[in-house]
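Just one protein chain is left out here, and the rest sit where they should.
Naming follows writing order (A and B), and every chain is counted from residue 1.
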């Protein structure tokens, strides 16, 4: 069986879309796919309707507010233009019947894609597991990502 | 034989140069090299002298005008500074006898590098095959990229 591991470092909408098109495409073809969410990429798995369970320090609150809260809040890396570019891209995707990111995330999970979140980034950004979408499988260190990548055919950093 | 597949997601001059230095270097050493142009990376294979054959809707026209039209129109991801940084880099490359991106693209093709364009991105951005440089081999889905990557030694997302 083929295998792919993708580090999702970026919190940009366009890069996240590219990552999920590759991930769901691979999983649909029977590949074993592992996503490792780190740094800004963690914003993709935040659930805006969920709250932190433990109290947060000021810095954690600041990071939390400054970063996009969940897949719907991401913006483009280019041509964002105060939201117009991002809105254009989203309406365009709809017209061309390309799924929104949120649905791709659900699909990926149904197809068996593994969602791993980097413990170090989570700690630095002051996020808690209770704030994540239910698709997240595990909070792990870089060692788990490396173990998964050892026998992967395709390894990407996005 | 060794093999490399590169997703060319970025439409930045510096990243495109890095991708083509790796691609031509590998092809010159006998590697099998496949480029998959997606999102902003598609702008690299637009030919500013060519026109769309089918009529375009307003959104496609807007995307087309807002994005860089072809390899010569790309700018740096950093230090662009209203064009000065990009001009500096280009004059510097000339002084150091490094080929411009346009020539690297031609060389890559002569060395047997395969040029695949992502059908979904093309559709979203409203571009047509008739607008591309002649180096483009095929318009394909992510499945073709995955099949090519299965047995690759080197897989990059740029």
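The definition used in the following text is that a residue touches a chain if its C-beta (ideal position, glycine included) is under 8 Å from a C-beta of that chain, and two chains touch if they have at least 3 such contacts.
The model shown is predicted, which means the values in this text are computed figures rather than measured ones.
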Out of B:63, B:115, B:132 or B:157, only one touches the absent chain, namely B:157
Residue among B:73, B:98, B:111 or B:140 touching the omitted chain: B:98
Which chain A residues would touch the chain omitted from the figure, given the whole complex? 7, 9, 11, 38-40, 59, 62-63, 66-67, 120, 123-124, 126, 141-143, 145-146, 149-152, 155-157
Logged for chain B, residues touching the omitted partner chain are 2, 4, 14-15, 17-18, 21-22, 25-26, 29, 31, 78-79, 85, 88-89, 91-93, 95-96, 98, 153-158
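In the analysis below, only the chains that are shown with their structure count from here on.
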Chain A-chain B separation of Cα centroids, rounded to whole Å: 25
